[in-house]
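Structure first, then comments.
One protein chain omitted, others in place.
Up next, chain A:
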Amino acid sequence: MMNFDEGAIRARGLTVRRGDRTVLRGLDFGVSPGRITGLLGPSGCGKSTLMRAVVGTQAKVTGTLDVLGLPAGDGALRARIGYVTQAPSVYDDLTIRQNLDYFAAVLDPGRARRAARRETVTRAIGDVDLASHADSLAGRLSGGQRSRVSLAVALLGTPELLVLDEPTVGLDPVLRRDLWDLFHRIAAERAATILVSSHVMDEAERCHRLLLMRDGEILADDTPDALRARTRTETVEAAFLHLVDEANALQESAR
């Protein structure tokens, strides 16, 4: 059991309403610092909304949500969190390097920081393996390449928390493996906390801890090993299906 007070993210009764729909229903969970926490669940279950709440871009959030010891959305957090939205958010009419140069200048402005910025931009481009395309327009890249540029923006500087919304969608198996290796390197070497969502279950095996979501609620909060052991299944995918069936059956019998 993790210590609730030491969580990089701590939520108590986290509720989000969008229009007249309740997207997140009173969630209680914690994310341990320096670890990779996977957020899994079918599309529409509230993964992106939860991530937006953590980053502080989601409106109508109630309950308690602390991120790196501050209330989510606090101005001081904006420089400490790297965030990748599901759709790549980069300027199509700028080159990869120009995109990163701009975002680096927003994070770490001033003439005096120029050399430091150049360094972090070059490292971020290398991290996502796009050095050979650094001077290509983002709009001319393939979908997978554009989403890697978007990821590179989040890696600029030294974010203490990375919130990655489906960063590996549409990537081939080799790239996906490389990116997961990168996430592990970042968590281990840069001591960053990573919250990553996915609906590809084999990626779940590579997380330190998993939050399984369904319909705005958290079904399970455990390590992949413990999940498999608890549900007596071979894979996280089977464990997830088992838990969903269980929840559905419970819901049926409650009616």
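Keep this in mind: a contact is a pair of C-beta atoms (placed from the backbone, for glycine too) under 8 Å apart; a residue touches a chain by one contact, two chains touch by 3 or more; residues count from 1.
In this text, contacts and distances are computed from a predicted model.
Undergrad: Given the options "Transport permease protein", "Imidazole glycerol phosphate synthase subunit HisF", "Spermidine/putrescine import ATP-binding protein PotA" or "Chemotaxis protein CheW", say which is the protein name UniProt records for the missing chain.
TA: Choosing among "Transport permease protein", "Imidazole glycerol phosphate synthase subunit HisF", "Spermidine/putrescine import ATP-binding protein PotA" or "Chemotaxis protein CheW", the correct UniProt name is "Transport permease protein".
Undergrad: Of A:Ala191, A:Ala229 or A:Ala249, which sits in contact with the chain we cannot see?
TA: Hidden-chain contact among the options goes to A:Ala191.
Undergrad: In the complete complex, which positions of chain A touch the hidden chain?
TA: Counting over the whole complex, chain A touches the hidden chain at residues 18-19, 32-36, 55-61, 73, 75-76, 78-81, 83, 85, 87-94, 98, 102-103, 105-111, 116, 120, 137, 153, 157-160, 177, 181, 184, 187-191, 202, 205-209, 223-225.
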